[in-house]
Every structure is written in C-alpha cells, then in structure tokens.
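Below is one structure, written out as structure tokens; comments come after it.
Note that this complex is displayed minus one protein chain, with the remaining chains in position.
Per-chain numbering from 1; labels A and B assigned in written order.
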C-alpha cells in the first residue's frame, strides 16, 4: 500500500497549536493508516465557533483532491447526546460532530448519504467525554482514508443531519442588509455577498455600502489599484466581496468584528 | 524504500512557528531520510519550559505508532556541557537534551537503554552552539528513523540520565495539596491528580476543592452537563482531573496560572 492508495485526510479544528490535541489526532491516524497523507486546513478556529469553521470549510474544500476526507472537530457539545456523522458527497467525505459545522460545505457538493457513526469497533477505547477528535473522529477518518468496502459498516444511514447556514442577506426595501462573515489575518472583511450577487444587484450603477461611519463606493479588481488608506470593495478569492484597505488592515481601521452589519444600496441618479 | 520502511519522527520543540527553526529541522531530516514521515506534536512550548514539555510529551506519546522517534528540543542549556541522549523504551525512541525533558514519558514506557549521542559522524558539521536541534537532534532522529542496525553506533550506552518529575501531590493531614500542571487553549486547568487517584481519594463522598477564592464540589462527565458559568471538575482526556467552565475559560475566570496550588479534602458528614 502506498500513499496514493489512501485518501488524504484534511484536519479542521479549534484545538490551536499550543497543546498537543492536533498532534495526537495525527498520531492516531498514523497508527491506523500509516500511509495516509494528513493536511492541516487550520487548527485556529476560535473555540467552538461553528460559523467560522463552516465558512472556512465552505470556501476551501473544493481545492483538495477528490475523495479527500475532511475531519472537522469544532465541537462545543462533545460528550453530550449529539451524534457523530460522516456525510458522503459527490466528491468528498465530511466527518465531524452533527452540529451543523459540515452542512454548508456538504450541501454545496451534492450529498449522497449520511452515516451516523456508531460502530464502536472503529472507536479508540476507552472513549473520553472531552476529546472525540482523538477517540472517534480521527479513527473514523483514518478508516475512511483506508478505503472501506462500504461506508455503511461505520454506522447507520440516516436521512437528516443538523443544518447550519451562514447568515443570509436581508432585503430591506431597495437595500441589502449584509453581515461580516470573516476577518482574515490581513484585516480584510468578508461580506455574505458573493461577487455574482454584487454584480447582479449593482450592475453598472453607482452604489454606497454603509459600514460603521463609512460610505464605501469604490471597487477595485486588485489591492494595488487602490490609493493609500482608501477603503474599498474587492471581489476576493473566496468568491465573496471583501472590504479592504491597501497595505493595511480594514479591520483595525474600521474597528470591525465578525457579524458586524453593513448596508448596500444603489445611489439614485 | 517507502515511507513505511522508516519510523515516524515526532517533533516537540519550543521554537515557535514565526522563525524557521522547526522548518529547518524538517529540511535536515528530509535531506538524510527523504521517506521519513514527520509529525508536529507542537512547537509552541514556552521557551525553555521543561515542565510543560514533559507533561505534554507524557500525555501524548502513546497515541503515536510503535517505534516512533520523538525528537524533543526544549534546551535552555544548548551549547553547555549537558549531553544529548536517546532513550529507547519498549515501544519508542526519545531523542533530546539530557535535561530531564524526556524522563516522564520514557520512564512510563519501560526504558531499555540510554545512549549518549556522541558519534560526530552523525552530526551536521559545523555544529553551532545555539541550534543543536538542527545539528545534532534532527540528524540523530533521522538516522534512527532509517533503522540503524544498532542504536549503539550513535554513541555510548550509559546507565543514568537526568530525571525530571512532574510536581507530586502533597498529603497534608486529610488534605491533598495539588498543583496546576497545564492550562490548555480552552482555559481548562489540568491538576496533578489522575482520575484514578481522585476516585480512590473521594470514593462516593462529598468533596471540596479549594482553588483561589472558589470552593468547587461538583464533577461532571461531560462539559455539556454543567450549568453556564459553573466551575467544576472533570476527568479529562489526558487521564488527569481538570478544573473547567462550560463554554468558557476557567483560566480567565479564575485568573489561574501554571503551578498555582489547590487543596482537595473530604467534607465531614
């Protein structure tokens, strides 16, 4: 068996890097499936932040090899009655707690089946009540990486799982009420407005995005086209529109936070 | 030679991620043993903190594949007369400075032999006095990963190495005096009290854990069972008891630090 006989395992957790939680998960996977390639998507989700994890998984998954196994552990309900699930989609496997964190990504890739992960033969015993990443999710992801004959051996097919949606745009008369979904390390503010939605709404008209005490009415295709200290909109690599500042942090300049609201309207001519 | 012909190398250092120390170690290992799998346990040990590294190594090592090579570089005495050692145990190899950092893990896994790493043929020349991770520990770990015929080729067998123990429980009359061993990213406080020790001491009686100005007398099996803002004890995945708060940071709420003390006693009935 070589590494290309196994499926890549992609880790997305809120375990951080200071502790050894993420390292231990890799140890468990290597013990079960020594040839599996493991890739860190990120471990720095804010503790328990399902919105952030949902968003980052959604904008990232499609860049990984087909049949990758995403092992997602953002799990404030660990040890409670919440289920563990694997959602198989057209191209991927998503393993994690059934708390909605997998939904936005999975539903965008055509869900084929949902398995509730109940087969304790595949768990790491004894199962702690505080670290299912180690005892349930990593072993299950490793098993799927090794190409089981059938996923159904891991548990029971179910028809439903918990759904969690990114905040929707609200239409208020002629105005779109938007939210900041994410702030990246450069201080760019991602809005819950796709580039396509922006173009359809604005067309070639003048617009105004009200955000905090600012009125933003410029878009640029690249950071470099903007002036110093100018706040502008840009279609970002994620497919969403972002509020940005050239060579600076829009988040710092505007004192912005995730879920801050913004309002987009067309200027009357 | 394929990756399963080599032994995994597990890195545990205080080099952080901002610099390229850890990256360079991986370059050295890949140069010597291109097929070796390298896994980060963590690089974010506080500079020179042997207690923290000892603790994290002890609770983590057993989750890695048998015959893994742990390469540990927390080495405030780098460049001094302290030795470099490899401790071979029943299931693992522990490589690092002979300053005690390997002891808690190695002694728990049945020490077979201790080799003082002196064979300069396996060093990266010229040897700096400030980065033995690059010049001694990474090359030695890579050599062991490649399955030497005998470990003794790397240096001289010795009978002793430096021992470093996690702080012990002190028994003061009917009270256990405990210490905070570790604070994780979620703010959970790990005590130097195993779940077994806790159960044997408390049995089914009512207890009181005095910590700072708090009196804690509840245990839960899972975070989700607790009330909001309640401070409680929980048997953690490490095998130790932890002071926790549901969906919050016990460390912040209680202004706690590593090595803070706590006192556990049984309430008279």
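In this text, a residue touches a chain if its C-beta (ideal position, glycine included) is under 8 Å from a C-beta of that chain, and two chains touch if they have at least 3 such contacts.
Values in this document were obtained by computation on a predicted structure and should not be read as measured data.
Among A:40, A:177, A:197 or A:230, only A:40 touches the chain left out of the display. Only one residue from B:17, B:66 or B:90 touches the chain missing from this view: B:17. Of the residues in chain B, those that touch the hidden partner chain are 1-3, 15-21, 23-24, 26-28, 30-31, 34-35, 47-48, 76-80, 128-131, 134-135. Touch with the hidden chain on the side of chain A covers residues 2-4, 8, 10, 12, 17, 37, 39-44, 56, 59-60, 63-65, 68, 184-186, 221-225, 234-237, 247.
Heads up, the rule we're going with is that only the chains that are shown with their structure count from here on.
Superposing the C-alpha atoms of chain A onto those of chain B requires a rotation of 120 degrees, given to the nearest 5. The mean-CA centres of chain A and chain B are about 31 angstrom from one another, to the nearest whole unit.
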